[in-house]
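Right, I'll just put the structure down here and ask away after.
Every protein chain except one is present and positioned as in the full complex.
So, subunit A:
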Amino acid sequence: MAVGLLKKALPRLGLAVPAWPGVRCMTSRLYGTAAAQTQIHQPDNSVGSDKILTEPLKHPDFFRLSELFSLKDLFDARVHLGHKIGCRHRLMEQYLFGCRLEQDILDLDQTMEHLQQALNFTAHVAYRRGIILFVSRNRQFTHLIESMARDCGEYAHCRYWQGGLLTNANVQYGKGVRLPDLIVFLSTLNNVFQQHVAVRDAAKMNIPTVGIVDSNCNPSLLTYPVPGNDDSGPAVELYCKLFRMTINRAKDKRKQMEILYGLKSQND
């Protein structure tokens, strides 16, 4: 199941061989080469590197992320609280548990499943050394999210989104820039309560997205929507903690696997 999802969402990352010490090749999403195949060099120990990539795909929860959070944690962090019914988005009705005193309550069972899938996907991307970009336009949590991104070794963009950052990347950054392989939205709305431009741009550039959708957000363009509260402090802190732990786990696991299979192939 994980293999199918991964191959559907990231065909190129699934097929190409990643950077292995001693082999230089770009397996990244380069701007303007959406359909082009990148060079594939035959590595010295192909068996080991294949194992490293295919092994995690055989298990549904290779990184054991279900032990990171429980329903009670989500409830205590007030993840289930949505906005008032006047702000409700039509497409979010499927994720609602109900409404109490005109405030929408999100279904935490569905949230658990979606969060599990989203974290699993993030872990796999981080395992394969993808670039993860955290986006949020909620000014309350800018500092928190940027610090979290820096601690993980990933990237953050919680500031004003200039027009062509993804779609006009060659001009904005320079030639040969590598675009993010995953964009994580900790809040899909911008300061004017409209959908963030990055959601649409990521869909245009075939970049998979994970997003926390509140009851006033549009979940349609996101690859892995996670219904949940995006305005409360404890909720966003919980998400930051979860993403940070996932990414660190994935990277540590990668190092372990490299050592393990590196030793194995040397022994063979």
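Everything below uses one rule, namely that a residue touches a chain if its C-beta (ideal position, glycine included) is under 8 Å from a C-beta of that chain, and two chains touch if they have at least 3 such contacts; residues count from 1.
The definition used in the following text is that contacts and distances are computed from a predicted model.
Selecting from "28S ribosomal protein S9", "Ribitol-5-phosphate transferase", "Ribosome production factor 2 homolog" or "Auxin-responsive protein", the unshown chain of this assembly corresponds to "28S ribosomal protein S9" (UniProt protein name). Within the complete assembly, A:Glu154 is the residue of A:Asp104, A:Glu154 or A:Asp230 that touches the hidden chain. Although one chain is not drawn, the whole complex shows that of A:Arg88, A:Arg129 or A:Lys251 it is A:Arg129 that touches it.
Within the whole complex, the absent chain has one touching residue among A:Cys87, A:Leu165, A:Leu221 or A:Met245, and that is A:Leu165. Within the full complex, the residue among A:Pro180, A:Pro208 or A:Pro227 touching the omitted chain is A:Pro180. What subunit A contributes to its contact with the hidden chain is residues 19, 24, 26, 28, 30, 129, 131, 133, 142-143, 146-147, 149-150, 153-157, 159, 162, 165, 172-174, 177-178, 180.
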